[in-house]
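One protein chain omitted, others in place.
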Amino acid sequence: MFDAIAARGEAAAAVSDAGWLQAMLDAEAALARALATAGVISGEEAEAIAGACVAERFDAAAIAAAAGGAGNPVVPLKAALTEAVDGPAAGHVHRGATSQDILDTAAMLVAARALDPLLDDLLAARSAAGELARAHRDTPMAGRTLLQQAVPVTFGLKAAGWMAGLEDSRRWLNELRVERLAAQLGGAAGTLASLGEAGPRVAEAYAEALGLPEPVLPWHTLRGRIGELASALAVTSGAVAKVARDVVLLSQTEVAEVREARGGGSSTMPHKRNPVAAICALACAQQAPGLAATLLGAMAQEHERAAGSWHAEWRPLGELLRSTGSAVAWLRESLEDLEADPERMRANLDATGGRLMAERVSVEIGGPEAERALEAADFRAAVAALVGEERAAELLDPAGYLGSAGALVDRAVDFYDREG
Amino acid sequence: MFDAIAARGEAAAAVSDAGWLQAMLDAEAALARALATAGVISGEEAEAIAGACVAERFDAAAIAAAAGGAGNPVVPLKAALTEAVDGPAAGHVHRGATSQDILDTAAMLVAARALDPLLDDLLAARSAAGELARAHRDTPMAGRTLLQQAVPVTFGLKAAGWMAGLEDSRRWLNELRVERLAAQLGGAAGTLASLGEAGPRVAEAYAEALGLPEPVLPWHTLRGRIGELASALAVTSGAVAKVARDVVLLSQTEVAEVREARGGGSSTMPHKRNPVAAICALACAQQAPGLAATLLGAMAQEHERAAGSWHAEWRPLGELLRSTGSAVAWLRESLEDLEADPERMRANLDATGGRLMAERVSVEIGGPEAERALEAADFRAAVAALVGEERAAELLDPAGYLGSAGALVDRAVDFYDREG
Amino acid sequence: MFDAIAARGEAAAAVSDAGWLQAMLDAEAALARALATAGVISGEEAEAIAGACVAERFDAAAIAAAAGGAGNPVVPLKAALTEAVDGPAAGHVHRGATSQDILDTAAMLVAARALDPLLDDLLAARSAAGELARAHRDTPMAGRTLLQQAVPVTFGLKAAGWMAGLEDSRRWLNELRVERLAAQLGGAAGTLASLGEAGPRVAEAYAEALGLPEPVLPWHTLRGRIGELASALAVTSGAVAKVARDVVLLSQTEVAEVREARGGGSSTMPHKRNPVAAICALACAQQAPGLAATLLGAMAQEHERAAGSWHAEWRPLGELLRSTGSAVAWLRESLEDLEADPERMRANLDATGGRLMAERVSVEIGGPEAERALEAADFRAAVAALVGEERAAELLDPAGYLGSAGALVDRAVDFYDREG
Partner (left out) sequence: MFDAIAARGEAAAAVSDAGWLQAMLDAEAALARALATAGVISGEEAEAIAGACVAERFDAAAIAAAAGGAGNPVVPLKAALTEAVDGPAAGHVHRGATSQDILDTAAMLVAARALDPLLDDLLAARSAAGELARAHRDTPMAGRTLLQQAVPVTFGLKAAGWMAGLEDSRRWLNELRVERLAAQLGGAAGTLASLGEAGPRVAEAYAEALGLPEPVLPWHTLRGRIGELASALAVTSGAVAKVARDVVLLSQTEVAEVREARGGGSSTMPHKRNPVAAICALACAQQAPGLAATLLGAMAQEHERAAGSWHAEWRPLGELLRSTGSAVAWLRESLEDLEADPERMRANLDATGGRLMAERVSVEIGGPEAERALEAADFRAAVAALVGEERAAELLDPAGYLGSAGALVDRAVDFYDREG
């Protein structure tokens, strides 16, 4: 009932039942081909197996239902696949592997396939932020600390920060997708014993067939990869949440400095411009810390296969890919759709009667006179009385107190455009 | 792909899309009848609306898909329901309510419907533990602290503890189900303004029609109820996890004091007696802390409807009901199916050559002689040398050093049978 | 460096090293007296022990430092206490108990002593909220959903909600303090074996001496009590966070409907009225979900003493008492100090040119004409054109569309004053 909100974007498809089924079959197919490469079975046998590894040929619901008996879905999958393969090749299905090999490898494939669209959406979101940074490089707005107006900033600088946060997490996720989503093959307890001498060659060929890195050791109870993936997704969600929260706050009726062009109204309250995309992005991003904590807590996996902590990963890993993917997809919509209102920004800069410039007055005039002016009921008049109308107007012009905002925007845009 | 493991038991059905849809419709039906009770609309109009509130008449997938636009599924549901109602009654659909009223009330109904089978399974699980406590009231086994054998206990005392932990959480959940799952009706911002004078009467009748308590105030951004529900589910999961972990540890090859009768083997490793039910119970129970943390963290809901934290509850609330329900269902299977092996318990008591009785020897003999005996290579012989064979045999008999174990079992069984 | 922020209020003192030390000594003293009550030792021996149980006589730092060797501080405490007791009574120190008995009981005492001031602060905070509810029963302000102005509410209704959330959690915490913080005495593995026949009488007298309830069973690895305490603290933190977040949002420069009278400024930005107390309350409250999750996750305690999960409770339990206590203390300061600005509330109600009354216009005028008015550039004029100036003024008066706000405030105030 909530998938349109909580499972936005394409990442969700990869973690569906069909996605998991195909990923497990891909692992079985890669295993068969690796066995052939290593000379354990013939190429024909391998292709007979690999040719059967097509999700549509299997009853995903039946396999899922049968997973309860053995405690994982690979046991019924192996049975179904064996039945689906004709001739003697059937006897080689799953050879040398244990259930965890197939499921862990499938998890890596599922993660990779969820990350691909997620990374696309993240790139689009950060690019949209970059566009805002460029377009509003010199648009003054109130800088707010502790939700109080403090000194002027630019909307470009704020947007450049959004871009930086998103892009840093994108680069990490991308690196992790390429380097850390490794194949898993160890056999019953990680020694590859049932493959005899051929073990290492099979393991190498398996990784190659999958297009995944081969790990130094089978990683069945070394869950750092899962922990890192969970972390990078959670940090990405955190970067999304920062941006989305800013958008929601800037969209408030009383602030109204940005709005989502397609933001939802209400039939009876048409004046509302609910920033639906940012709100949903926030809601999805909030899922990440708890899910990541569950995965990090499950790293204490016993001996050669954990009694519970392994099984505990499946749901939260899928949920975390889905919720982060959804958060990113929503944020992309929000940012690609965001309309800034420089006039309202300017008007809000005047909300404190020039006191937003108090720091400048302190620094540039200083002394007890400046302090008295800061406490005057009419700050502008008090400053003008001190330094004259013209100088006061200059001093109190927010656009004249933007410090290095423009230079910082330029630097961020250059940096994130250059290194990709 | 993992529902047979992660969504065991009947609680999962209540949190399905169909479960949510019917619960939202039930809220709309109750609202219509409450409007009639308060004289705002006629009884015929109310029944025209209520009669249409049948999940099967609606396209759940279409409503779910349309939820993305407005940020919640009630907006498309209201439209679909209005269309499904004939005549002028259609104009009264959802009258006086806001989306959150319907969704929050539906959440309470979903929770109640998930809790009912969960509470049944929990009662069965605690009863199975109680049976074990009674049956093994006087069966000695090694008490283990820090996973080291310490002094003897009885299996009955251990099982009585399991029962107590489960039953305490059952009573809490049951109380909460009755008292805290309250109806929600407040209108656009909690004042019931669009109902005019009739507001309070409608709200009262609404709760009555739903069979839920009426709250003192509309609780749209007062999320204590959600926090309490999350807490009680997480504590239940914790109580399950304690039992399941004990079962898994007692099932170890080297300990082998209990086994699940239907415990899974492996085609190539038939000697294994994997305690699948306890393992899956543990895996499900491990989901709870992270999910509860997400719900507790979402309590900081802004003003009259939160911008994200409300939407952030929907998935984890469903997941938590599902995973706790699943943990309880698995534990019930494990305990109803558990075979204890008193002989193996007895054999393990001898594993330390009588040193398990060191505390008793210390207390009952004491002094430097006892201390020397404790350090002797052959502890039994050393004790016999001190006090004679007969007294040594008595002193070193684990069955003679069970303290108040039996009395405690009796007390727990009485207490938990008596108060229900 | 952060205690003035993160450990505000009196609760922190109870969880200090001195607080823990005295609580452990209180448990040892109660044990000695219980042994005397049960006739195991003499009253003189008991008093010799109890008389030595004064924290100031011990070197807390030395005991803490020695805790590393045994894995808990009771082992060195027992040694130090034995040394501090003169005569043969020294031989009865800690008799019948295990380290966990003393530490778990001390944890309950520490919790009770932290809860007492916390409950006082919570009562004061909810009373301050109640005062605001009464004082502003009829003060109109904008109701905000998704941070957009929606329809009018009253500040009294908002404050009544704050009161309700705080008071519900206070009652739960209070009940739990009285009923669930039970004594723990089980001996080495929960059988009280070393006390022989006297076990149950000692356990009963021990609880009585402590002024704590006696549990049905020793609860050494039944951690429901810890889980419930963690939950109630986390829900309290959540209730605090809701209020604090509202205060922070209402304090924004652009909203400015409330301010903390002592709210911090800044030397160079004196116009800022940082709602420091509410901000710190939020920061403290945010600690709770993670800490509670750690405690809930630690409930899976093995056999008769957990190998790690028991030790894992000590820090987060202390931190959670401290951070929740601090959150409550800060919120009390914020609310006792809060100045509302009805004029600004009124001004903000006009921010949307009367469109905040759109729902009412929809309901009370309705039809295509009302819809057109809602889209008009000048909404007020459009409504006046429809219904005349006088009726338009009435329709668009926020004070006239407050629904049951006043009645709800009265009900909440009555309810929470009555039942306590």
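In order of appearance the chains are A, B and C, and numbering begins at 1 in each one.
Just so we're on the same page, contacts are C-beta pairs under 8 Å (C-beta built on N, C-alpha and C of every residue); 3 or more make two chains touch, one makes a residue touch a chain.
Quantities reported herein were computed from a predicted structural model and do not represent experimental measurements.
Asker: Hey, which of A:S169, A:T253, A:N274 or A:T352 is the one touching the hidden chain?
Answerer: From the options A:S169, A:T253, A:N274 or A:T352, the contact with the absent chain belongs to A:S169.
Asker: Using the touch definition from the top, which of A:Q184, A:T294 or A:N348 touches the missing chain?
Answerer: In the complete complex, the chain left out is touched by residue A:T294.
Asker: Would you mind spotting which of C:A11, C:A34, C:A164 or C:A188 touches the chain that isn't drawn?
Answerer: Here the residue in touch with the unshown chain is C:A188.
Asker: Check each of B:R171, B:R355, B:R391 or B:R411 against the chain that is not shown and name the one that touches it.
Answerer: B:R355
Asker: Against the chain that's been left off, what residues of chain A make contact? List them.
Answerer: Spelled out for chain A, the touching residues are 71, 98, 143-147, 150-154, 157-158, 160-161, 164-165, 168-169, 172, 187-196, 199-200, 216-219, 221-224, 227-228, 231-232, 234-235, 237-239, 241-242, 244-246, 249, 282, 285-286, 288-290, 292-294, 296-297, 299-307, 359-360, 363, 401-405, 407-408, 411-412, 415-416.
Asker: What residues on chain C make contact with the chain left out of this view?
Answerer: 1-6, 8, 17, 20-21, 60, 63-73, 188, 244-245, 248, 264, 268-269, 274-276, 279-284, 286-287, 289-294, 297-298, 307-312, 314-316, 319, 323
Asker: Touching residues of chain B against the unshown chain: what are they?
Answerer: These residues of chain B touch the chain that is not shown: 142, 144-151, 248-249, 251-255, 266-275, 279, 289-290, 293, 297, 348, 351-352, 355-356, 358-359, 362-363, 374-375.
Just so it is clear, only the chains that are shown with their structure count from here on.
Asker: What is the distance in Å between the mean C-alpha positions of chain A and chain B?
Answerer: 31
Asker: Using CA atom averages as chain centres, what separation in Å is found between chain B and chain C?
Answerer: The separation of the two C-alpha centroids amounts to 24 Å.
Asker: Going by the contact rule already set, what residues in chain B reach two or more other chains?
Answerer: Residues 71, 188, 244-245, 282, 286, 289-290, 292-294, 297, 307 of chain B touch two or more partner chains.
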